[in-house]
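The block that comes next holds chain A.
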Amino acid sequence: MKRYSIMALFGDFDEAFEAIAEIRHAAIPGITTDDITLKSPIEHPEIEEVLGERPVHIQKFTLGGALFGLIFGFFFLASAQATFLVQPQGGKPVIPLPSNFVLVYEMLIFFGVWITFFSFLFLSGLFRKPHPLYSEKVSLDQIGVLLEVDEDKMQPLKELFNKHKAVEIREGVIHQ
Partner candidate 1 sequence: MTGTINRRSFIKMMGWGGVGTALGGCDVPTTVTLEEGKEDVVSYLMPEEYVIPGVGVWYASTCTQCAAACGTQGRVREGRVLKMEGNPNSSVNSGKLCVMGQAGLQGHYNPDRIKEPMIRKNGSLSLVGWDQALATINDKLNAADGARVAWFTGTISGHQKVLLNALLESNGSSKHYVHEVVGNKVLQAVSRDMLGDAMPKYRFDKAKMILSFGADFLGSWMSSPVHFAGEYAKFRTNKPRGLLVAIEPKMTLTGGNADLWIPARPGTEAAIALAIANELINAHNKDAAILPESVRNLIGQHSAESVAKQTAVAADRIKRLAQLLNERSPSLVLAGAPVEGQTNGYAATAAIMLLNHLLGNIGQTIESPGAFAFAQLEATTGGTADLIAFTQNAKDKNLDVAFFYGTNPVYSAPDALKFGDALKNIGMKVAISQFMDETTAQADVILPAASYLEDWGTHVAAYHSEQPAISMQQPLMEKLYETTRGFGDVLLALLQNKNKDKYGQYADYYAYLRHAFSAMPASYKENPASEEHSWNAVLQKGVIKVQTTDESLSTSIAEIDTPTIPASDSAYPLTLVPSVRLGLWDGRHANLPWLQEAPDQIAKVVWDSWAEIHPSTAKKLGIEQGSIIKVSSKHGEVTLKAVLLKGLHPDVVAIPMGQGHTEYGRFAKGLGVNPLKILAPEQEQKTGELAMYATNVKITDTGKKDTVVKIGSTDTQMGRKLVGTVPVEQVRRTEGA
Partner candidate 2 sequence: MSIVNEKDINEQIAWAKINADVLRSMANPRRAYWISVAMCLAMIACAVTAEVYQYTEGMGYANLNNPHMWDMYIATFVFWIGMSHSGTLLSAILHIIHADWRKPIYRFAEAMTTFSLMTAGFFPIIHLGRMWNMYWVLPYVSDRGHWPNFRSPLVWDAFAISTYLSASMLFLFVGMIPDLAICRDNAKGWQKKLYSVLSLGWTGTDRQWRNFRKTYMLMACFLIPLAVSVHSIVSSDFAMSIMPGWHVTTFPPYFVAGALYSGCAAIITLFVLLRYYFRFEEYMTKAIMEKTCKLTFAIAMVWTYLNLVEFASVWYGHDIYSKELLIAKAVGPYAWVFWSMIFCGSVLPFTLAFQSLRRNMPVMFVVSLFLNVGMFFERWMIVAPTLSMSHNPHQWDIMWGSIIEWAIVFGSFGWFGLLFLVFVKVFPSVSMYEVKEMVYHRRRHVVNDEAAEKFHRRASDSKTGTDEPGLEGA
């Protein structure tokens, strides 16, 4: 059986909200909100009310990165200071903590920030080539609701979308 991908564009976020809400309440059997991808020009945290909780893992990586910066930083400095061919301090401690605190602090942030950035790149599904149904409208002022469904679900979906005044409905076939 053929699978289609379908995207409805809404002029107003509330409409999209309603539409998804309806899908969530199993208006059409066999389609759950998990299949839905929402595309919006701005951030809509409130959509999760209907879309359901979707977890974010970046903070864990951040923590890891920061800790790495902390530990690696300190050991790096300490070992460098300790094995310095000549001890340039004249009667002061070999591994001076005060200055190392400062440097380690910086390294903590350094690694924290970079790891955060990289984890963002990998976790947020970037670097994909744009979806065939992608519309510039989404980056302008319209909300897109994207699903992949079987042939038989298409009709009810379109009706549902139209009911909620979808500005435009795009569809495409996914060959199998």
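Basically, a residue touches a chain if its C-beta (ideal position, glycine included) is under 8 Å from a C-beta of that chain, and two chains touch if they have at least 3 such contacts; residues count from 1.
In picking the candidates, the idea was that all candidates are chains of the complex that A comes from, given by their letters.
All of these numbers come straight from a predicted model, not from anything done at the bench.
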From 1 or 2, the one in contact with chain A within this complex: 2
Footprint of candidate 2 on chain A - complex, ascending: 13, 37-45, 47, 51, 54, 56, 58-59, 62, 76-77, 80-81, 83-85, 88-89, 96, 99-100, 102-103, 105-107, 109-110, 112-114, 116-117, 119-121, 123-131, 134, 136, 138-141
